[in-house]
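Heads up, this is only part of the complex; the chains shown haven't been moved.
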Amino acid sequence: KDGTRVAPFAGHPTLLSAPARVMDPEVPDFSGLDVALIGMPMDMGVSNRPGARFGPRALRAIERIGPYNHVLDCLPVGDLRIADTGDVPFRSRFALEDSHADVERWITHVVEAGAVPLSVGGDHSISHPILRALGRDRPVGMIHIDAHCDTSGPFDGTRFHHGGPFRNAVLDGVLDPARTIQIGIRGSSEYLWEFSTASGMTVVHAEEITEAGLPGLIRRARDVVGAGPTYLSFDIDSLDPAFAPGTGTPEVGGLSTREALALLRGLKGLSLVGADIVEVAPQYDATTNTAQAGGQVLFELASLMCFSPAIASTGVGR
Amino acid sequence: KDGTRVAPFAGHPTLLSAPARVMDPEVPDFSGLDVALIGMPMDMGVSNRPGARFGPRALRAIERIGPYNHVLDCLPVGDLRIADTGDVPFRSRFALEDSHADVERWITHVVEAGAVPLSVGGDHSISHPILRALGRDRPVGMIHIDAHCDTSGPFDGTRFHHGGPFRNAVLDGVLDPARTIQIGIRGSSEYLWEFSTASGMTVVHAEEITEAGLPGLIRRARDVVGAGPTYLSFDIDSLDPAFAPGTGTPEVGGLSTREALALLRGLKGLSLVGADIVEVAPQYDATTNTAQAGGQVLFELASLMCFSPAIASTGVGR
Amino acid sequence: KDGTRVAPFAGHPTLLSAPARVMDPEVPDFSGLDVALIGMPMDMGVSNRPGARFGPRALRAIERIGPYNHVLDCLPVGDLRIADTGDVPFRSRFALEDSHADVERWITHVVEAGAVPLSVGGDHSISHPILRALGRDRPVGMIHIDAHCDTSGPFDGTRFHHGGPFRNAVLDGVLDPARTIQIGIRGSSEYLWEFSTASGMTVVHAEEITEAGLPGLIRRARDVVGAGPTYLSFDIDSLDPAFAPGTGTPEVGGLSTREALALLRGLKGLSLVGADIVEVAPQYDATTNTAQAGGQVLFELASLMCFSPAIASTGVGR
């Protein structure tokens, strides 16, 4: 403790200051990893302000995330076999649907190597191909924290925009709506999200949430997903713009970071098979607060992986 | 739903994306409108940081406000006959008192046409001439959400500054202090606002407000104003600067947007005869959060108009 | 002069404070206009930082552009029949190539109505479909001011990105490379632009430009395009980032605004059949300098139209 510590502003920046592992775009090697940290710098699915393509870069650059989670009592970069495996090698920065195929191929490699993907968006449309890779054999449940349900149908000629990944995933049979809870919902597009309730998802609006009600909400979320394989998707716009201005479709009236952290930490022990943090757009983040919050969420997601029965090496599932 | 939607960043910007109606400055035509959206780009009444003259422009520019209010279940720009009628044509950008006369003349036109004014400041001094036009025949009640009472007397040679509109309105007999509640009060100028309590207004300080106490506060507000004609004035500095930094006299320790939205939505059914959102100063709004919050407040105000018995076409009052 | 002037921060914002004309997306009416100001909020062609979709909004919002050009001695919004005709109605915010078709259709309407299009991007890829509409009958010449030649070939699976519009236009036979000059070229992608020289364009690099050499450069530009129909395309990244930081692919070592204005003003009397100002991305424009520069360039372009023989009503061409 009294020697030299590496300064937070030193060195090649990586996600969570995890070791970098450079991948061959054709033959990536995810072997030996419990958790693969993966950047997905793609924002062609946005409906309003673009910029989330710089999200992975923003989260790599933010300093002082981790190492120790004193609430969950774990040290994810030490306890897990984890690496910053770089970004999905997209074939094109101009082709939304091809990018989704690239994500699905890449995550399939991760899954086949026995690792759990922890992805950094990019816009929220990336969750659809991730779920296609994860839910191929059996639909997964999901805890989805967001200002938006992201279950709207096609418009402007496509259904692959960032407003619809979870409708797509249900229709593809890779997401189980009965085991899905959406938390933090608000804004003026409720009429677009009837698929959520029609398909059986549990929807918790922002106006129902209070700090005092968090323990009940956590219980409810745990009840919805149960012990089965579960995905966790965190859209940074679930936070109020006061806490996370750097995002493309901000909605006032959202969560505080203290509430979000409490919520995430309440999910310890779920059988998480993957997770993502999406929609960080640093162009709108004059204070770096959003990157800071996004980095901390990524850290909490990695911390939860230390307790996921889905990860063999943690010993939890044995 | 699966065709083309107009992108939020496209087209001539208007308040709430309502249709624009261009007015003749001499003979404005507000006929056929339930609600007239009106900009008041005037900030000569400020006591500290100027800039709210750019407030209407900031609220026109902000994207993705509305269309649907899922809490109140209304679609204000569809349900109401509403238009962005442009800005009050001020005779001078150098004459505070003349500008007040211009506001009063303009709002009188609105009232005479049977429309309800929904104004976007500008500094808070504009509420005084608005109230003069609205309360001409009978004093109105008011729900006033602000960090400041704005009932101080003259200083620096005038009583028409933004610190005194409601003292002026009471003294002019257009505002009923017994039917007035001021919510969110804080800061270091309490000694200037004795008029509030002396005249019989109800004053609720920020330090009395908690998220858990909001239902009680809403009941109290509804009790104070009752069923009579009521004005609603929302100073963006009622929000904590974390949520709304872009304003001229910020005061830490204020409301969150989630609290403010809950408060506003709790006022459904009041007999609103007008409303305003004031003091948005985009020069201090590095993240556009303040414009976003101000736009959302404007949307909530318009939503409340859908349920105001004072608006004939809503059918509520019949 | 001693009455009231409309304040620059008042009213519905339009390009150059020109009158707004609202268009039917299906049957637009450009009749009676000399010059149609048109927004093109589309940035799917960018190779790096997105955001130019907010360019038209940024140029509408900027205050104090015009009315009088004392160097060219004209008052474009008074001298010309000109209107802010709104934005191209794009069918989709997710489809680059469809957007180009939308632009081409829209500009064809403009041309058929006898008006000259003055477009505000959006990314530079929009110039290709504009040129397709303008050069349909006969290839046009071009003065192109930019840090980049924008004549590179396909990559990432498309040739419709913002790095290639002028190669595309030449290959489509709508742009005459022998009558094309590119000014301000720099950066690290020279190897991608061999098409420029191979096709016979005149390329003037930034490092060849000095303030003292501007008169010669103006003569050279006039010689290249001659008296034939000419397009003028101004990429804001031709300016040094010190003058225009708000753009997606900044390149240090560029023009000052004083140089750019001198260059543009030196083009008086050319037979301009259209022009654009592109690549303003306000997310990166902390000072609004870029919008200010872009707005001024738009004003200079409109001013040049007062002297273009291609515009009948100017009387110049008669």
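Letters are used for the chains, namely A, B and C, taken in the order the chains are written, and counting of residues starts over at 1 for each.
The working rule: a contact is a pair of C-beta atoms (placed from the backbone, for glycine too) under 8 Å apart; a residue touches a chain by one contact, two chains touch by 3 or more.
Keep in mind it's a predicted model, so treat the numbers as computed, not measured.
**Q** Tell me, please, the full copy count of this complex, given that what is shown in place amounts to 3 chains.
**A** For the whole complex in this structure, the answer is 6 copies.
Here is the rule we go by: only the chains that are shown with their structure count from here on.
**Q** As a multiple of 5 degrees, what angle does the CA superposition of subunit A onto its copy subunit C give?
**A** Result for this pair is 180 degrees.
**Q** So, what's the distance in Å between the C-alpha centres of subunit C and subunit B?
**A** 40
**Q** What residues in subunit A touch two or more of the other chains?
**A** Residues 47, 49, 156-157, 284, 286 of subunit A each touch two or more of the other chains.
**Q** What residues on subunit B touch subunit C, complex-wise?
**A** 4, 7, 9-14, 20, 22, 39, 41, 53-54, 56-57, 60-61, 84, 86-87, 89-93, 286
**Q** Spell out the residues on subunit C that touch subunit A in their complex, using ranges where they run on.
**A** So the residues of subunit C touching subunit A come out as 43-45, 47, 49-51, 53-54, 91-96, 98, 156-158, 160-161, 283-284, 286.
**Q** Along subunit B, where are the residues that touch subunit A in the complex?
**A** It comes out as residues 1-5, 7-9, 63-71, 211-212, 240, 242-243, 256-258, 261-262, 265, 286-289, 292-293, 296, 299.
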